[in-house]
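Beneath this line is the structure, given in structure tokens, with notes to follow.
On to chain A.
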Amino acid sequence: MSCLKETSQFVFDCSSLDFIDSSGLGTIVSCLRKSLEHNGDLKLASLGPQVTMVLELTKAKRLFAIFSDAAEAVNSYVTGRKA
Partner candidate 1 sequence: MKTLIVIREADYGWLTPLFPGVHPLVMPICNKPFIEYLIDFSILAGSTAVRIVSDGPLNDVERYCENGSRWGIDISYASILVDDDLDAVMDKNARYCSEGRMMVTSGFIFISYEKKHELKPFVAMAPAGTLLRGSTGSLLLTGTPENVGEVREPAPCSLVELDSIGSYYRLSTEILNERPSPYVLPGYSNEPDCHIGRNVVTSKGAEIIKPVIIGNNVQIMKGAVVGPFAVIGSNVIVDRESTVSNSMLLDNTYIGENLDIVGRIAYGNILIDPASGVSIAMEDRHLLSGMKRDGIFGLGLFRYLFHAAVSLLFILLLFIPYLLLAPLLKIQGKWKNRTMTFQGVQQGKNVIVVRPSIAGEGVLSGLARSLSLDRFAMLFSALSGRVAVIGSFPVEAGRHQEAATSVLMPGYRPAVFSYAEAEDWPVNAEDSSIVERYYAVHGSPVQDMVLTVKAFLNRIHAQDQP
Partner candidate 2 sequence: MQQERQRKNNYPMNTFMTMSLPSDIHYARIASKTAMMVAEFFSGQSGIAEKREEFCHAFELAVAEAFANSVFNAAPQEKERQVMISFSSEKSELMVSVSDANPEFDPEMQVPDILSYPEHGYGLVLIRQLMDSVRYSRQDGMNQLSMIKNAG
Partner candidate 3 sequence: MTVNEKKCKGITIVSLNGSLDAASAPGVLNSSSALTDTQSIVIDLSGVDFLDSSGLGCLVGIARKKREQGGDVRLACLNEKLRKVFDITRASRLFDIYDDAEYAAGTAAKK
């Protein structure tokens, strides 16, 4: 994650993500860990049904702030509002 040098606050827009497996999930979780280490956060937006089910199944859903769309997620960094 080279962009970690400039920022540590991320939003992953998942609207075009229609499938995730456990290694994909592992990557996202390690991204989250790195951003948290840099006092940032990684928020997820526009999750499809499959992705939501996998997150719930693996309990990973609890780790992320999840928003219905990307703009809302970006806004939350400014306003500090919770998901």
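These made the cut because all candidates are chains of the complex that A comes from, given by their letters.
Methods note: a contact is a pair of C-beta atoms (placed from the backbone, for glycine too) under 8 Å apart; a residue touches a chain by one contact, two chains touch by 3 or more; residues count from 1.
Not measured: the values here are computed from a predicted model.
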Selected partner (touches chain A in the complex), from 1, 2 or 3: 1
Candidate 1 partner contacts - residues on chain A that touch it in the complex: 19, 21-23, 49-50, 53-54, 56-59
